[in-house]
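Here the complex is missing a single protein chain, while all its other protein chains stay put.
Entry: subunit A
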Amino acid sequence: MSALRILVPIKRVIDYAVKVRVNKAQTGVETAGVKHSINPFDDLSVEEATLIREEKLGRRAPGGVEEICAFSAGPPKAQEILRTALARGADRAIHVELKEGEDLEPLSVAKLLKAVVEQQKSNLVILGKQSIDDDANQTGQMLAGLLGWPQATQACKIEFGEADAVSVTQEIDGGTQTVRAKLPMVITTDLRLNEPRFATLPKIMKAKKMPLEKKTLADYGVSGEKRLKVLKVIEPPPRQGGGKVENVDGLISKLKELGAI
């Protein structure tokens, strides 16, 4: 059984609890001054990698965990989520810095991750099934395709067997499905996989002082070229609020006015 070298790619997105607003130019959503956090599915990836190392809850990998490497491609502030990943249990972090507002399409991300996997000699990639900003749900699958590795998507349970075998229970419509493959492989996470922990203060402080490896797209030979152009972003039509009537007579006349009776 080989020791695990886990790569955890994470993305900085608008916090899921924030109500997003379309910008005035209708070219995207308003991001300035809006709270950003780690993509919730990626949060589960970080936690799962840590749990595999801690060998809790039957997630024990026979060969042990050699290294957990967190990776993010994003603006300078993506460092914050990398530090959070370090505080939660990652050993190293790599940051490919993009300009503010520059983002990558899933295929570019998959190509970038392929290069990272090869450079880091990773044998397990755990990543969120999708990021909640563009909801593409493509990166994991494309990465597995480019690498020629088996993939298990929407994981809600990961178990390690003998001889590099990994069993993954997947969330599917109306139930679950369990698949087995051999390392190296790509796993994407779904919500029931685990509950992310709170990083303790001493670990947060330690993570602040850990070095981040800074890279550029060029270092990995990837261009951020786009194949899609966003033409227009619009909000759904606002919900019409209800009105109040004073009494039964008011209700009846209102109904008549609307042609309901």
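What to note about this one:
Note that in this section a contact is a pair of C-beta atoms (placed from the backbone, for glycine too) under 8 Å apart; a residue touches a chain by one contact, two chains touch by 3 or more; residues count from 1.
Note that contacts and distances are computed from a predicted model.
A chain of the complex is left out here; the name its UniProt entry carries, from "Molybdopterin synthase catalytic subunit", "D-lactate dehydrogenase (cytochrome)", "ER membrane protein complex subunit 6" or "Ribonuclease", is "D-lactate dehydrogenase (cytochrome)". When the omitted chain is restored, the residue from A:Val18, A:Ala115, A:Leu146 or A:Met210 that touches it is A:Val18.
Touch with the chain omitted from the figure is made, among A:Lys99, A:Lys121 or A:Lys208, by A:Lys208.
Remark: the omitted chain is touched by one listed residue; of A:Glu195, A:Glu225 or A:Glu257 this is A:Glu195.
Listed by residue number, the positions of subunit A touching the unshown chain are 15-18, 20, 29, 33, 35, 37-38, 40, 43, 80-81, 84, 130, 132-133, 135, 191-192, 195-202, 204-205, 208, 246-247.
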